[in-house]
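Below you'll find the structure I mean.
Missing here is one protein chain; the remaining ones are kept as they sit in the complex.
Here is subunit A:
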Amino acid sequence: MDATAVAKSAPANIGARPQPLGEPKIIARDVNVHYGEKHALKNVTLDVPEKAVMAFIGPSGCGKSTFLRCINRMNDTVASAKVSGLIQIDDQNIYDPSLDVVQLRARVGMVFQKPNPFPKSIYENVAYGPRIHGLARNKAELDEIVESSLKKASLWNEVKDRLNDTGTGLSGGQQQRLCIARAIAVSPEIILMDEPCSALDPIATARVEELIEEIRRNYTIVIVTHSMQQAARVSQRVAFFHLGILVETGETEKIFTSPNDKRTQDYITGRFG
């Protein structure tokens, strides 16, 4: 650049970068998933930062849920699924044959698209996990866990007077927050959410997003969403999948202002790819 250009004072790019994210909580290396002949995930290599929200976006069928299910080994229950590659949580290989899958699933909670409370009381929905994992020594401790989980899920005030009512009687948005309370109750380190708001109205969605914002400093959260706006609102990092390939990951600001890959741009801006 010549002298005149250097003499010009252009503003320095101060404060434009967000805080760097913490260490990776989950690392995936060359993960491949086949369902029979179908090669659903191809060589996915990805770091999920600790105590932050990472959003998975991409067209339907690109493998987002498949990858999510690798993280808590839910694919083990799909007969045709074959998973290869390495996935570690805190440096521990979660596909190590000696690993206790029940323990793993206590560390990695999951919230699904359709709220799926048990057909039991609100209290029982939350108490179930801590009870089977032996997290409470007595009724008082269990009450304590139920209350604090419902509080963390921002549902306590709405249900504290009717803990014995059935969970399925709540509104859709409340049911989803109940499912989040149920996931939180076993003190997981990671919470996986697969399109948690796609069945909710905007107000219920806003409540869930507010909840994610409140808890994200204490949990590592991975959320699959079809709403670009939601990904932009709740996440710090975004991973874009396309046809079983991880195309691009980056800071949310970067992905939504200037993604690197044309496929990412075409998808998030709603263009024909």
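Everything that follows uses one rule, which is that a contact is a pair of C-beta atoms (placed from the backbone, for glycine too) under 8 Å apart; a residue touches a chain by one contact, two chains touch by 3 or more; residues count from 1.
We take it that contacts and distances are computed from a predicted model.
J.: Between "Aspartate carbamoyltransferase regulatory chain", "Phosphate-specific transport system accessory protein PhoU", "ABC transporter permease" or "Succinate dehydrogenase, cytochrome b556 subunit", which matches the UniProt record of the unshown chain?
T.: Of the names offered in "Aspartate carbamoyltransferase regulatory chain", "Phosphate-specific transport system accessory protein PhoU", "ABC transporter permease" or "Succinate dehydrogenase, cytochrome b556 subunit", the absent chain's UniProt record gives "Phosphate-specific transport system accessory protein PhoU".
J.: Which of A:89, A:146, A:232 or A:246 sits in contact with the chain that's absent?
T.: Final answer for the missing-chain contact: A:232.
J.: Among A:47, A:90, A:143 or A:261, which residue is in touch with the absent chain?
T.: Candidates A:47, A:90, A:143 or A:261; residue touching the omitted chain: A:261.
J.: Contact with the hidden chain only, please: which subunit A residues?
T.: 1-13, 16, 228-229, 232, 254-262, 264-266, 268-272
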